[in-house]
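The block that comes next holds subunit A.
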Amino acid sequence: MSKIRRTIKYESERDGTFAEEIMASPGCEDLLGCFQCGTCSGVCPLSIYMDHTPRQIIYLTRQGFKDEVLRSNTIWLCASCYACYVDCPKTVHITDVMYALKQRAIREGLYPSRFPIPVLAREFYKMVRGKGRLTETWLVVRLLLKTNIFKGFGMWRLGLGLLRTGRFSLAVESMKHPEELRRILDASPAQHGKKEVA
Partner candidate 1 sequence: MSEQFEPRIVAFFCTWCTYTAADLAGVSRLKYAPNIRVIRVMCSGRIDPQFILEAFAHGADGVLIGGCHPGDCHYIEGNYKCLRRAHLLKRVVQDMGIEKERFRLEWISAAEGDRVKTVVNDMVAQIKAIGPLRLPSRFKQWDAEMRELEATVNHTEEMTHASQA
Partner candidate 2 sequence: MPAKPKVALYWCASCGGCEESVVDLAEDILFVIENVDIVYWPVAMDFKKHDVVAMKDGSISACLVNGAIRTSEQEEMAKLLRQKSKLLIAYGSCAHTGGIPSLSNQFSREQILKYVYEECPSVDNPQKARPQVRLVENGRETTIPAFRNVVRALDQVVDVDYYIPGCPPTPKLLKQALLAILSGQLPEKGTVLAPDVALCEECPRKDSKPIDLAFTEFKRPHQILIDPEKCLLAQGIICMGPATRGGCEALCTKGNMPCTGCFGPTSRVRDQGAKILASICSNIAAKDDEGIQKTLEGIPDPVGTFYRYGLAQSLLRRRVDLGAEPTTEAR
Partner candidate 3 sequence: MKFSYFPGCSLKGMGGAYETSLIAVMEALSVQLEELDDWNCCGATAYMSVDESKAFTLAARNLAIAEKKTDDLLAPCAACFLVLQKTQKYIKDYPEVGRVVRESLRAGGYDYAGSTRIRHPLDVIVNDIGLDTIKKTVKHPLKGLKIAPYYGCQVVRPYATFDHQDYPVTMDNLLKALGADVVHYPLKTKCCGGSLTGTLPEVGARLSNILIREAKRQGADLITTLCPLCFFNLDSYQDKMEGPEKITMPITYFTQLMGLAFGMPSSKLGLKRHIIPILPILKERQVAIA
């Protein structure tokens, strides 16, 4: 039998400005309109894996339970399929809220470090910054190096299949002038004045 846990929440555990901060991100302004119908969770293909359903995440955000929200696996399981976004009867752009929460979690260093999804996001981010384009194969390799997802992942078989069909190329894709892109990206202010992650 698992340990009995005390679940009461005190007002002091709430972050009074959290909802407002999230709502400041583009697309998130209707957050407070949510009337908890659960459509988002119902249409979400991944809600069945989430520790909090999307509806609960919206509610917890609104109530300022920042820690619960940012430590939740929900935001990292969101695959950006936008099903909740289009079906929400109150035009809460849930996908955008998830993005805002992901950014916030990365900034606060709250994501699980060996959890591969945020790592992928960061590796992707760095690769594009460097070359201007993405080479999928190298992204996978980097991802493998950073996490320990070898086990239970028959990557070698897939790799062979891709090689056979001529889709596994180790040539690095790049723009002609990635330095120009870097210049533009550097001109763009890092979010909320925080240091750039990459």
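Selection criteria: all candidates are chains of the complex that A comes from, given by their letters.
Following the convention adopted for this analysis, contacts are C-beta pairs under 8 Å (C-beta built on N, C-alpha and C of every residue); 3 or more make two chains touch, one makes a residue touch a chain; residues count from 1.
No experiment lies behind these values; they were computed from the predicted model shown.
Looking at 1, 2 or 3, the chain of this complex that touches subunit A is the one numbered 3. For subunit A in complex with candidate 3, the touching residues are 25-27, 45-46, 49, 77, 79-83, 85-87, 95, 99-100, 102-103, 106, 116-122, 124-125, 128, 132-137, 140, 143, 149, 152-154, 157-158, 161-162, 164-169, 173, 175-178, 180-181, 183-191, 196-198.
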